[in-house]
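One protein chain omitted, others in place.
Presenting chain A:
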Amino acid sequence: MEFGEHDRGIEVREVYANGVWMKTTEVEAKLDEGNIQEAESSLREGLSLNFEEARSLLGKLEYQRGNIEGALRVFEGIDLQAAIQRLQPPIAEKVTSRRGRSHSEPLHAVSQHAASLVLEAIYLKAKSLQKLGRLSEAARECKSVLDAVERLFYQGIPDVQVDNKLQETVSQAVELLPELWKQAGHYHDAISAYRCALLSQWNLDNDCCTRIQKRFAVLLLYGGVEAGPPSLAVQIDGSYIPKNNLEEAILLLMILMRKFILGKTQWDPSVMEHLTFALSLCRQTPVLAKQLEEIMPGVYHRVDRWNSLALCYSGAGQDDAALNLLRKSLHKHERPNDLIALLLAAKICSEDSHLAAEGVVYAQRTINNAQGIDEHIKSVGLRMLGLCLGMQAKVSSSDFERSRLQSEALKSLGGAIALDCNNTDLIFELGIQYAEHRNLNAALRYAKKFIDVTGGSILKGWRLLAVVLSAQQRFSEAEVVTDAAIDETSKWEQGPLLRLKAKLKLSQSLHMDAIETYRHLLALVQAQRKSFGPLRIFPQFEDDKVNEFEIWHGLANLYSSLSHWKDAEICLGKARELKQYSYEALHTEGILREGRGQIREALAAYIDALLLEPYYVPCKVLIGGVLSNRGLKVLPVARSLLSDALRIDPTNRKAWYYLGIVHRNDGRIADAADCFQAASMLEEFDPIESFSSIH
């Protein structure tokens, strides 16, 4: 309460008007006795004031004394609206537009001093009502200040001639009005008042304008009241008009940021936080990154800035940029143990086999630093460690190393699940890890558990279950699961499931059914492309979308497996129209050529595919296969290609099979037998889609 500020001994107030000073002791004594009239007349006599002037001064005095009710009584005794009426210019002069600094000559000079006196009185009345909690009334009084200014000075006042006192009252009223409406719960009125404050020419100073912009942005962002866009009357040709609250809030916050960057206003950390909230809600973190980059050094600590930028970039899928920043911030001379940075870095690394080893270091450091209140982060550290090790195993150069990394990965994930048994992501990842290690029973258990704990709400759970079942050669069960999943999705998200279903039909040699399913899928994808833009699907499903290329390519494979070379060629042609340089299409073309006995062309296609994608295992295997029967001279080439394929994908059944043939043709019967045995064991575990493709 601001009244408390007054107890600094005996106060002697003075009033000053018309060149005369007067102590208020006597007047105050009269006020205390409740004698407003006498107090008023002593002011009028002492300072040669008229009735309204004396009353205004009296009200002001009461307000300053903290006697708010008294002040209000005094103000209520003045007919302020009548006073404004008297000041108003004759109606006839109101001709042109209401406002705007017109440069025409001032026709009727309203006395700024007289106006200021009345307006201040109304403003004080509004403040009194506010203090008494009568907010709507206060707002209406405050609004009448602004309405009066518009009526009295409808042609504006040249900058140089503005009376300071008048400007102060106007600025205060402009700023107070929206706050009053807001406090009264009248949000729509508050929003109009804010817009009026910002869109009309009130000659507000920079700080005042900044405060209004910020408060308005906060109301728009969090108020929960949707209040149509600003009216069309304020449009300037070609200028941007926000069309909803969130856009308007973001615009205002960006303007505030720019003011700060240009040095026009003081730094306010909350503006950046509001903008962070708004832009991350809208997935516009690259815009946020740009804002962060524009802020001068020194405002944020460099490590904080790097980490925030990394979050922004990774939020937009730009993981490379994010990781580069995190490497800087996690440097031993910076902040090497920041948990969020460590986790993010580990996660990015866990998705790339060539970064996995680096990720292991981050994950390990996370585990070591997850202490005290952050102890719960330990399970995330273990999870990331497991994922990074699993990814590292994929590129390890020796079998020994690989199996060591794989078992460590599972151990780590096991440690994580013991700490955080309800983590659905972790349950899914364990399913994938076990599946990739061909421990299909464990994989099946986790896939089922994932569907249970998510209530079947996440598509990838259904896909994992179906693919694991297919790896166990339980095709009809896999189909039941796929059909159940199709029932649980809406039409536009069924693409990946239909593709799975087509492959399941094919695995059961139900070729016509498979073709039918592909046809269905094609119709779906084409309808999707034609009728809707990107606004239909929630972004989380975007990764799962099946594209038309995949369907034509799948059909080409299907027909070529039936030796329907003509149909296969047509489908392949369609696929290539959609994607010109595709190693997958070259792969299929090779199979087609090989099937028609054009071995040279087939080899050329396989090699082209490998030129596009050097790690593409199926083509390595196919070349190995072709060469394994082309005489002793090329056997070493075949052997090296197949070994290479097995290094990348040790569970590739065909690679083992052809390697067996190479050994046999080369006369190493025992080696050949080993390879054939491996191939026959793996046959049981071939999934119809690779486990790692399920995201």
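What we mean here is this: a residue touches a chain if its C-beta (ideal position, glycine included) is under 8 Å from a C-beta of that chain, and two chains touch if they have at least 3 such contacts; residues count from 1.
One rule holds in what follows: contacts and distances are computed from a predicted model.
Missing chain, UniProt protein name: "Hyccin", from among "Hyccin", "Vacuolar protein-sorting-associated protein 25", "Eukaryotic translation initiation factor 3 subunit L" or "UBC core domain-containing protein". The residue from A:E247, A:D352 or A:E613 that touches the chain not shown here is A:E247.
Which of A:V162, A:V287, A:V395 or A:A442 touches the hidden chain is settled by the complete complex: it is A:V287. When the full complex is taken into account, the listed residue touching the unshown chain is A:L135, out of A:A39, A:I84, A:L119 or A:L135. Although one chain is not drawn, the whole complex shows that of A:A83, A:L152, A:L166 or A:L279 it is A:L279 that touches it.
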